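Heads up, one of the protein chains got dropped from this complex, but the rest are sitting where they should.
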Amino acid sequence: MTIKAGIIGATGYAGLEIVRLLLGHPEVEIAAVSSVSFTGKALSEVYPAMTGLMDKTLEDDKAVVEKCDVVFASLPHGLSEQIASACHGAGKLFIDMGADFRLESEADYKQWYGGEYADKALHERAVYGLPELCREKIKSARLIANPGCYPTSIALGLAPLLREKLIDPATLIIDAKSGVTGAGRGLSQNTHFPELNESFAPYKIAQHRHTPEIEQTLSHISGQPVTVTFVPHLLPVNRGILSTMYAKAVKGLDAGELEALYRQCYQNEKFVRVLPGGVPASIGQVRYSNYCNISLHTDPRTGRVIVASAIDNMLKGAAGQAVQNMNIACGFAEDTALNLTPPAV
Amino acid sequence: MTIKAGIIGATGYAGLEIVRLLLGHPEVEIAAVSSVSFTGKALSEVYPAMTGLMDKTLEDDKAVVEKCDVVFASLPHGLSEQIASACHGAGKLFIDMGADFRLESEADYKQWYGGEYADKALHERAVYGLPELCREKIKSARLIANPGCYPTSIALGLAPLLREKLIDPATLIIDAKSGVTGAGRGLSQNTHFPELNESFAPYKIAQHRHTPEIEQTLSHISGQPVTVTFVPHLLPVNRGILSTMYAKAVKGLDAGELEALYRQCYQNEKFVRVLPGGVPASIGQVRYSNYCNISLHTDPRTGRVIVASAIDNMLKGAAGQAVQNMNIACGFAEDTALNLTPPAV
Amino acid sequence: MTIKAGIIGATGYAGLEIVRLLLGHPEVEIAAVSSVSFTGKALSEVYPAMTGLMDKTLEDDKAVVEKCDVVFASLPHGLSEQIASACHGAGKLFIDMGADFRLESEADYKQWYGGEYADKALHERAVYGLPELCREKIKSARLIANPGCYPTSIALGLAPLLREKLIDPATLIIDAKSGVTGAGRGLSQNTHFPELNESFAPYKIAQHRHTPEIEQTLSHISGQPVTVTFVPHLLPVNRGILSTMYAKAVKGLDAGELEALYRQCYQNEKFVRVLPGGVPASIGQVRYSNYCNISLHTDPRTGRVIVASAIDNMLKGAAGQAVQNMNIACGFAEDTALNLTPPAV
Partner (left out) sequence: MTIKAGIIGATGYAGLEIVRLLLGHPEVEIAAVSSVSFTGKALSEVYPAMTGLMDKTLEDDKAVVEKCDVVFASLPHGLSEQIASACHGAGKLFIDMGADFRLESEADYKQWYGGEYADKALHERAVYGLPELCREKIKSARLIANPGCYPTSIALGLAPLLREKLIDPATLIIDAKSGVTGAGRGLSQNTHFPELNESFAPYKIAQHRHTPEIEQTLSHISGQPVTVTFVPHLLPVNRGILSTMYAKAVKGLDAGELEALYRQCYQNEKFVRVLPGGVPASIGQVRYSNYCNISLHTDPRTGRVIVASAIDNMLKGAAGQAVQNMNIACGFAEDTALNLTPPAV
């Protein structure tokens, strides 16, 4: 017997990617999809790529909540709380793709997003859905805050170093580069083809909203408050995030020792791949898959450790992780519908 | 019980794509992979994207033939005959990704490829593996010539028109555009990033080796000899072929009538999608999937019909079609391992 | 003494490109620039690439007409007539980048653009600004209709064949591919980076508005009415148009003879380059320059001639040709500010 899943915001890139994954999920039936902009149209009218594969008519969010056991919401921030509340009341699993339930501190949310937590008890029920770090809690969660794309690549890349206290967190600098699907389907001059193509630049320098989420996770891992410099850049590619992370080593370490440590930490994690010595992590190794590839490097001249971490921002950084979370919370095999071999070209 | 499959030339792009598909095939176990350039290395050493997914050591072609029930060969032309012969002798299914068994006429092969057919009887056993046109023969085939990428997109795009004799074949002009993976893994100035990126040009104008294969298929469909003008172009994208095809209509036809005809012709063909009126076929609708998308258009001012046909050159144009052929010849469900929803972005 | 030039619509891509060219023109001073969307801002605020090079404040179109001797207008169709009229009254040279004055037949304009000619006398004064075909008239013109990008590449590519009556115009098929700057600065889903990148498709199949302009020019050249099938495609590159053109040869011709004919026709034309045997025209050979590269090919099997013609859509297809027209009409050396060597990478 399959469960019924629905996607609110199914015409956004992340929502659409969830649809795509669930079409290949043997335990799930997509019972409803919704969209604010295209209600009443078939999903395949909006995306001809889906012709014959998902011709269901787009409804409104209420219909999704009503018809489904699992609800994914991919919405602008500030809009998920009500839906989460409705799902909670009806005993449904709610997986939020946005930022509304990621931050434990309402003060942080206010500062970086400008909103408030109307139902604080609801926020306390939310579980941060990074399976490699919080799997146990996800198993019994009914309200899951799916992590941001940058924070996912960063937390997986730094967790073993911070847990083992091998770097000085105060020296952490994170230079991240993202493919453009991260900016979504909405049009903007920055993502207009001729202006992004053949170009490259940083944006929201040291001011990106993922900063408090990154720091929250890194602080939990290291057991002390961590403040980082985080600078994202926009890449002229569709998919992928590559985060290059720098920190002072607490003691001398060679890349081989680091690799061994990471292998051990992630030995039971299917979706984390530690690369063998010398091969740098690359977006090309993970696009269209749910893997996070990590490579470890040292700069003995300066005593720094350098970690490169690559994910597909739409999969491990969004829809793939959401399905992984659903699998865990529903008791399915964690990799169901996620056994995606990355095409090498 | 699974069958054992092997890939000769597994480090080429088409070979690698077969590996990728077969990793998701529940009835198949990859028993051996070979490579001339990388024998002795693990496949994942050559392609880090495969780390943990296909770490098998690359052997030589003999090992593949010996260990496998189904042998795929992705080789430069002229090298498949011997392997086909060995497979035939041992009763194995052989699927050739190259051109060696595609042309019925040895004269054509000589003219366009410069070689000869050493074992003519073997060539007569070969079945042309375009399932939508030759499914019955494929069912009992043991030697399958997997079609070229351009010919696949063209034959599917023109078959209904030619079969119904709605266009004058003497007026056929085919302007095709291919992504660069079609040129393979081998390095060349034309596919060096800075020289292809932001550029676009035709190549082998009216001289491409796929011409006789295209004409052979179109002649069979129309029941008369067809000669076409075929001009391929190289696109700065990784995957996909879009063929734009022009011909004089024999009688007045509107796009709606054409669409209805095509829908009827392809109503049982899962991998052919006829687009609804007005939506042009696009590479973006089919990449990373086994679909062929077709759109029908007319130019009433000149009395011409225009067909646009899009495929992923690596899947329906190569590896996907090869697996589809294997599925048919082995009695598996034809879409096994091929239920790939194209990502819209 | 320099002349004063102004650009109406200077924040569009074509307008901006005129600014860029005129900054390098020794006989011209940019006296005013205008924009509807950004009046009051500095041009360099809108385009940081212009910082320090063009910081002039954007005014309205009246200011441009008032302050300048030469007025370039890059506007949506239907808006140029009034400005042309004002320039005419004040004795100023007006160069229209849009379609308002390109079509001699008002009926064609009505059919394809949906508007009317309010001041028919003004339209009769307009000169079609394709220097290689109409240079004499341009010399004394005061109202110049700058050709469309597709028509420029097509007319230059076909002129010698049509003039010498070497092809049957009734068989002409034009398959053209354009970079995305041709679609302008305005945002649309089609030109949103993730949807165009790694994709490719035709658009406005046999319905593009450049069709009557193409036919008008080809009819003039060949001395008889010419109707063509014209299908444009959108390329995931910033700049360039490659038109591939097909027609039946009236008599047998080899590529060498064609090349010789074209060389002779264009021997005095600096901006047309006929490529030596075998080298196909390519966007990469002409981008960021005012050249049109042409290659000649034959398909002896079908008796067809194939011409490939490449330009930079923003230069020879728009701003470069506009400056070339200004140079001619003002008596400057025709190549002033246009000696742009295309970067090979």
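Chains here go by letter, A, B and C, matching the order in which they are written, and residues are numbered from 1 within each.
One rule holds for everything that comes next: a residue touches a chain if its C-beta (ideal position, glycine included) is under 8 Å from a C-beta of that chain, and two chains touch if they have at least 3 such contacts.
For clarity, every value in this text was computed on a predicted model and none was experimentally measured.
The chain not shown here is touched by just one of C:S34, C:S80, C:T171 or C:S282, and that residue is C:S282.
Only one residue in the set A:V231, A:L253 or A:C292 touches the chain that does not appear here, and it is A:V231.
Summary of contacts with the chain left out: across C:D69, C:D175, C:E198 or C:D299, the touching residue is C:E198. Touch with the chain omitted from the figure is made, among C:L53, C:A90, C:A118 or C:A170, by C:L53.
For the options C:A90, C:A260 or C:V345, the residue in contact with the chain missing from this view is C:V345. Contact residues of subunit A toward the unshown chain are 171, 173, 175, 177, 194-195, 197-203, 205-206, 227-229, 231, 233, 235-240, 242, 244, 246, 280-284, 287, 297-299, 301-302, 304, 306, 308, 310, 344-345. Contact residues of subunit C toward the unshown chain are 13, 16-17, 20, 23-24, 47-54, 181, 185, 198, 238-239, 273, 275-276, 279, 282, 284-286, 288-289, 293, 314, 339, 341-345. Not every partner is drawn; the one left out touches subunit B at residues 13, 180-181, 185, 187-189, 191-194, 196-198, 236-238.
Heads up, the rule we're going with is that only the chains that are shown with their structure count from here on.
Residue numbering shows that subunit B and subunit C use the same positions for more than half of their mutual interface.
When subunit A is laid over subunit C using CA atoms, the rotation angle comes to 180 degrees (nearest 5).
Here the spacing of subunit A and subunit B, counted between their Cα centres, is 36 Å. Note: centroid distance subunit A to subunit C, computed from Cα atoms, is 46 Å. Subunit B and subunit C have CA centres that are 39 Å apart.
Across the assembly, subunit A contributes 13, 181, 198, 238 as residues in contact with two or more other chains.
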